[in-house]
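What follows is a structure written as structure tokens; I'll ask about it next.
A single protein chain has been omitted from the complex, and every remaining protein chain is retained in its original position.
After this line comes subunit A, so read on.
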Amino acid sequence: AMEDVSAKFVSQKISRTRWRPPPAATLQPPDIFATGSWDNEDNRISLWSAGDLGNVGLNGEYHGEPHLLCDIQHNGDVMDMQFLDQERIVVASSTGTVTIFRHHQNNQTLSANHRWEKAHHHVDQDTCCGGAACTGVVCNNPEIVTVGEDGRVNLFRADQKDAVRTIDNADSSTLHAVTFLRTTEILTVNSIGQLKIWDFRQQRNEPSQIFSLAGDRVPLHCVDRHPNQQHIVATGGQDGMLSIWDIRQGTMPVSLLNAHEAEMWEVHFHPSNPDHLFTCSEDGSLWHWDASTNVSEKPSFLHQGGKSTTYLSHSTMNQSVVSAWLSNDPTKDRMEITNLIPNQTLSVNSLDVLGPCLVYGTDAEAIYVNRQLFA
């Protein structure tokens, strides 16, 4: 419900929002998130506290807006951002530079920890504008993979100065996003509607597999892989369409789902409850796709245990999920779809989900936190 959402106007257009991953052994809901801005003279990386849990009211409703912990100036638009671990954030810049920022929790400051200048660049990288925007970054500590407008794929290690592997001209069009498929394999999407798998074990600078949309090669802007069923991949396109791919078979998507009216900027499976999927778009909407509605027994996802929230193991749900995402005709009556932001007019550029919490940021210079996603 909308009442559970707290908003804050931050006087900068937000391009990315990311929850800080919780420490390994805790079941606490996330409390800290990072944001990056774009299109400002002075762009920033900011860390926010989602709010004091002590403020949770009697009925569990949440009050209080996010408050700023610390921020740091960032050169260029923030194009993408990922937490490497609890303390470090990897940021992709429109200047082509990739930076690791460290959050010093003892004195609440941010500092640049490591920087790969112009990791993405055009042919004349020495000219002032030689950098090419780095459009996507994904981390699997200590490995970092970046893609960019220059069609290049870089593999870095957080502790090494030079790139471990660079595939120049990997793609002749712009690479828009990247994610890990397995530890040595990545998935990329590009501006001519292709989904490619790259295997770093192979020395060839060619993708190991190419999938592509039929018909008009609509650009793909985002990609996410099912957290448990690695062959299920979701992508979002320029026409707002959600595509579900089964990378075990065929070269075309298993299903195309009409979704947003403009570019889909991000798609995320819920990490611990993957029959829920979230997408956001240039058209100012954020959709919650619930494929669990068809399951005979709706899984009880959350235990309300006093103040803190714990979640159930999800192993029991996988069977139904597979059929839901991969069925050939997942018509709308089988999938419950909710627009979480009615009447928003400006783009929702980014979202992140973790546990019962959703955070998203917009071109209307606001960040929103929903801490009771499944309530």
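The criterion applied here is as follows: a contact is a pair of C-beta atoms (placed from the backbone, for glycine too) under 8 Å apart; a residue touches a chain by one contact, two chains touch by 3 or more; residues count from 1.
Basically, contacts and distances are computed from a predicted model.
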{"item": "Chain excluded from display, named as in UniProt, from \"Protein transport protein SEC23\", \"tryptophan--tRNA ligase\", \"Nuclear pore complex protein Nup85\" or \"1-aminocyclopropane-1-carboxylate synthase\"", "value": "\"Nuclear pore complex protein Nup85\""}
{"item": "Touch with the omitted chain, as defined above, among A:Thr135, A:Thr235 or A:Thr279", "value": "A:Thr135"}
{"item": "Selected from A:Pro30, A:Gly51, A:Pro66 or A:Pro219 as touching the chain missing from the view", "value": "A:Pro219"}
{"item": "From A:Asp71, A:Glu143, A:Glu263 or A:Asp290, residue that would touch the chain that is not displayed", "value": "A:Glu263"}
{"item": "Residues of subunit A in contact with the chain not shown", "value": "9, 11-13, 38-41, 77, 79, 94, 122-123, 132-133, 135, 149-151, 169, 171-174, 191-194, 210, 212, 214-217, 219, 238, 262-263, 282, 343-347, 363-366"}
